[in-house]
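Only one structure is covered here, and it is reproduced in the block below.
Removed: one protein chain of the complex. Kept in place: all other protein chains.
Showing chain A:
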């Protein structure tokens, strides 16, 4: 099969296939990052853009691909596969699609390696760019985040499509004939997106339906683990990845218009392919990490124990970044939750003293706000608004908080009156400081026109004054008409 191929052509062909495989993986994984990809066209060749396409290299992905290939090339009976799957925040996963780079025995001995094969591989990569946006997994990957993430796995060997469920569809991206076989690139994608979680939450609406079989033991457990389609900033990986064996590889960008017998390569200066990785640093497509806000809040707004389970279900379908973090604490035992001190902060204008409670005393959601026996309704500021500032004493409420170490029942006797100090105010310079302003304008007096004083006016007097008012309005009718004209 290889007898008609010159050593130089064989070497070139192997190189083309190798870098085609690496670029294929990059295109597929980058298309599942969840963000739009954009690369610039360059009128002058850089010598490092394989197949004349600007496809950036994510170092981790290249590393994974090379690890899977282990120095081999895709060939007859040795396929390179990229498996894309979805993993929910609850840990359930489902294979979505499998991209296969295969080779069959059909050879095209007359094809020119350095020109035709190279250009056709370039065309095939463009087709791959187009097709990766068309399969159902693309839309799913664009919406990933808190509820689920997209993972990829690269393996080498026999293609396995059993994880895609029944009725999966196949789309062929393209084929390129070479003197040693025909390269085919295809995608098999799942059409049945129904799955069921074995951890059933009573109040949880299923995200996508009912799972059927996704907890089957993975057949390729020893062939690599799933990786999130996740990009780390260049600084983290530059030192780690060592592409020594490729540092001297160059990509072919020079062609000849001469007849085949005079075809020559004009090699460019050696370029370190690792330096191609100038991925824009602003990519925050961290698909593997639910919730894009950083850090678990120090004080989780804890829900009561028996409500926590229901909350998990709701959280999994909610997109609120803060609430999604409660997934992280689901391993906490109920007794830990009970010991957490729930500090209730009193609003600035509340007359009632703050109450410090622990979660132990809460057995209802939002129980802290429930009416209590010792709270008289007439003293509740939500029912009886405070009196106007002229007659009432200055606000007794304040921002009140205590350390988390304290706990106990009602603490009215411990309430300490503190002068209200609004943020960012300087209370020593202005005659009326911000606090006084707040107090005075919190309870403005009622408008005089809305005050109904029955003794001063009667209906009859109103009617008597009406003709006089009408006469005045008629006198000024021109003014009113002019006003109406301006409105039109």
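Everything below uses one rule, namely that a contact is a pair of C-beta atoms (placed from the backbone, for glycine too) under 8 Å apart; a residue touches a chain by one contact, two chains touch by 3 or more; residues count from 1.
Note that in this section contacts and distances are computed from a predicted model.
One chain of the assembly is not displayed; among "3-methyl-2-oxobutanoate dehydrogenase (2-methylpropanoyl-transferring)", "Phospholipid-transporting ATPase", "Autophagy-related protein 101" or "DNA repair protein RAD51 homolog 3", its UniProt protein name is "Autophagy-related protein 101". For the options A:107, A:159, A:175 or A:434, the residue in contact with the chain missing from this view is A:175. Of A:5, A:103, A:131 or A:151, it is A:131 that touches the chain left out of the display. Chain A meets the missing chain through residues 36-46, 49, 52-54, 115, 120, 123-124, 126-127, 129-131, 133-134, 138-139, 142, 171-176, 253-258, 262, 264, 266.
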